[in-house]
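The complex is shown incomplete by one protein chain, all other protein chains being positioned as in the whole.
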Amino acid sequence: MTRLRRDPRTERAAARTSGAERPRYDLALKAAPSRRPRRDPRAEAAAQRVPAAARLRLDRSQFGAATVVATHVPERQTDKASPKPIIVENPDFLVLVVPDMAGGRLGEHDRQLFGAARELAGKTGATLALVGASSADLGPAGADRVAVVARDPDAYDPDARAAEVVAAMRALDPKHVLFPESADGGDLARRVSVLTGEPLFTEAEQVSASALGRPARCRKVEQRSVPTRLISVAADSVASYSGAPREARNEQVDLASGPAKTAGAIVSATRIPADPATVPLALADFVVSAGNGVTDLDMFRQVVAALGATPGASRVLCDAGLMPRAAQVGASGTVLGASCYFALGIAGAPQHLQGVADCEHIVAVNTDLHAAMIARAGLGIIQDAQLVMPAILEELERERRETGT
Amino acid sequence: MTAAFAALAFLMTGLATAQTLRRAALWRLGAAAPVDWVSGLAKLPKRYLVDVHHVVARDPYASRMHAIVAGGLLAATMLAGFAILPPLAGSRFYWSVVALAFAMTLAGSLLVGARRYPKTPKRLSKGGFQRLPFLLLAYAAGGTAAALSIALSGPENPVLLVALLVAAGGGLGLAYEVKDGPMRHAVAGALHLIAHPRQKRFEQGRPDAALLPLDLDAPKLGAELPADFTWNRLLGFDACVQCGRCETACPAFAAGQPLNPKRLIQDLVGALAPDGPTYQGSPYPNARPVAGEAGPLFKVIGPDAKIHPDTLWSCTTCRACVEECPMMIEHVDAIISLRRHQTLELSAPPQKSFETLANLREADEPGARPLTARGDFAAGIELPVISKRGEADVLLWLGDGAYDMRYGRTLRALIKLFHEAGVDFAVLGEEERDTGDLARRLGDEATYQGLAKANIETLQKYRFNRIVTSDPHALHALRNEYRAFGGDFEVVHHTAFLLELIDAGKLPTGKLDAGTVTYHDPCYLGRYNGETEAPRKVLDRIGLSRVEMARHGRRSMCCGGGGGAPIADIPGDARIPDLRMAQAAETGAEMVAVACPTCTAMLEGVTGRTAEIRDVAELVLMAVETGRADEPRRAAA
């Protein structure tokens, strides 16, 4: 495992912002390359690689090429090594993958599902993703083929979805069919199992080409079996696919199926969005949180309501009794699953950051440029939260006036 | 006319008896209870003069007032009754004695009045009690005047008739008040002392606080209706004189939680007899609204009934109210009875306790932590397990404080002291289950009995002389409450055991120079078991300068951690431990010594406290270590 070398002094000097009386540093800026040459073994190995060999071969005499690299943190490795997708032209067998793709995007669990599928497919098999809408992520995630089934994303007809999968199984005869053991995926897997009469290996925690493993009887025993046809894969148990991107070739599949036996039983289905004011913090999608930098909690509540968010707080405010304990964000409070987190006047203790680790987007307003929360944020604003809150209310009010009337 | 005076006395007695019988018809709705009338009656004077007086005397004014007015009233009425005998009726000396007795009553009545007028103290109820001084005054003044007039100018005088009429007004008023008014406390109180449901509390010289086991095969579990209480408990509720001592002692009341023991007892009285006078004392703080429907056969607890469930679950079972009650009412027993019905029959314990109760039932441990992990706190210290040895002199009961990081420190200190003193001890290890105390206080008697029986069976497998525990709740369960299930163990609290070791010279302690310390009595040690001295002696032995909080010993205030109250977590205005730490701060002590895992956790959780919280065992270990450090220096000198 390669650790990139850094020169903290230079980085710090480069990050210094001019014009402030006290030294202030903008650590979000990427440090400039240091003067000291560093070796990059990966780049060296890449340069030593003998082209056109079936197996990886390195020419050790090719020494020195591309040895000196910039020391700033490179972009993600996957972005660099994108060029040639791996193509499986004539697969021996297919592994059908039915990801959840909530909101049309691949979730972490879906990626792990592809990891499991690649494990089962090996070199000679191909993975085929059965999805509602194609996504550019499917190839890098490990899909060799993609079959798109046009469906209304808002409709709720699980039996029809199960029938689709069964039809795809009939048309493609995959060796394995993989579902995520999630709310939707688990439900679909069981419907398919009942519909086809084939046993389902649920909640697989170990997946390899030779064996599957799952807990049973209150986690007292572990059941093992050779890979069955229908498998549902537990979350966070199997590594996601990390190899070179796959081809993700579009495949046309004929999914004609008859109406389900229980068609028409579901008379209506309506989605009821979560009420941000009352939804439990762990389930909230957008959390606005107050820390020590917020003194006017009434105004904070107004901001939360105006943004249509769920209120949260740091431990300090909850300990002081200013916010209810249920609102505490962090390792000892609630670990959020929100997609966006807006931190007002929160410095960001490690325990607090653990609570927001899964949040995709973070906005932080804090007076301290070096606060950990600012470092973690996608948008960090160095300003007094007490001043920004009325400004937000003002801005929203102005927008409302302009558009409303 | 002298005969009329005597007749008044008889009329009063007759009216009072009639009123008592009317009231007794209500008590008879209660469940049956065996009462030994003869022995109770024989013991009444002692119980009244010793046990009741001991409590009443804590308020010297009330004590004097009551002695004078009650003594005078009884003496005067009884003496006046003797006027039916002709030789006495003609004796001027006799009448001057009667006049003296009435005069004493008069003085007492003035004291009674002075207590309520011009301003009635907050803890006293108003209503009928505000009338009482006037009735007493009328009876006493009229009686004095009448008797005096006879003594001075013979049976035929103009004052007598008027005076007798005034006395009759007051006296018959008092007798009438026996059913629903303030005078009920006198009759019900005396009967309650005779037929008290806990006869042992007057006899064994130490508190009788063990909850009575519930028969799990009974047709109904716990008390749902007023009529589900035994009749002598209903009688006990009627004995309440609404003096409000309980409410000043109650920690939940002080913290603004919706509990007031006085109001609770009056609500139980009102639930039995809904047509009685309305309660006019201080309410439940932040009282939850209730519809207030009541009747002997209507449920007591519920938003539609008399008492809101939040009131029931605010209680910390600290027994401060019982300790302070001059009428010997058993508030905690009543609360537990009501809780038992809520939990066992209605699945209605407080929402936040659902998980704890499930854990106790399913994992023998309130936090569902593995029993094998109980000894984990002692990593690195030798902790012998009894199953490997079969016997030991001392069995150390760890309790669930062992799972707590903070309390683990105390237990480690205790175990180090045991090793230091060469105590032959062992623990049960993974065979130790929770004592079930928490389940029992939350009303889940079924789970409690299961745990108790399992623990007793385990304990009876091994040979040991006594059990030492640092948890007063476990101590109380093992020592007092397991007896009903066949577990008879000698149980010693660690403070008493440490005192024994120090006094036997097995623990050479140095003198600690750690500033002043104040000791917080755990309810389950002080009030429940009467042990207040040993921990104080230990602190004195190790050279700490000790100051006392205003409330200490058996009258100490609870930390808020008992009876499942922290789990029920009924919101109030303040937190009980904050109040207690403020009391500790008043003493100026730099350290608060505790002797209970719950107290440690509750008091240590107070934010912004200035005093440190240390268990007595930790302090002793510090003293032993100081002593060891001083040793070479002394040897050199």
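Each chain carries a letter (A and B) given by its place in the written order, and its residues are counted from 1.
One rule holds for everything that comes next: a residue touches a chain if its C-beta (ideal position, glycine included) is under 8 Å from a C-beta of that chain, and two chains touch if they have at least 3 such contacts.
Note that contacts and distances are computed from a predicted model.
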item	value
Chain not displayed: protein name in its UniProt record ("ABC transporter permease", "Solute carrier family 23 protein", "Succinate dehydrogenase subunit C" or "Electron transfer flavoprotein subunit beta")	"Electron transfer flavoprotein subunit beta"
Sole residue of B:L21, B:A114 or B:L216 that reaches the chain not shown, by the stated touch rule	B:L216
Among A:A14, A:V148 or A:L307, residue touching the chain not depicted	A:L307
Among A:A43, A:A171, A:V279 or A:L322, residue touching the chain not depicted	A:V279
Residue numbers in chain B that touch the chain omitted from display	216, 220-221, 343-347, 349, 351, 353-354, 357-358, 361-365, 368-371, 444-447
Touch list for chain A against the chain that is not drawn	1, 3, 17, 24, 26, 28, 76, 102, 108, 112, 156, 158-159, 183, 186-187, 190-191, 193-195, 199-200, 202-203, 205-206, 215-225, 236-239, 261-262, 264-277, 279-280, 283-286, 298, 301-302, 304-309, 337, 339-340, 342, 350, 353-354, 356-363, 365, 369, 372, 374-384, 387-388, 390-392, 394-396, 399-400, 402-404
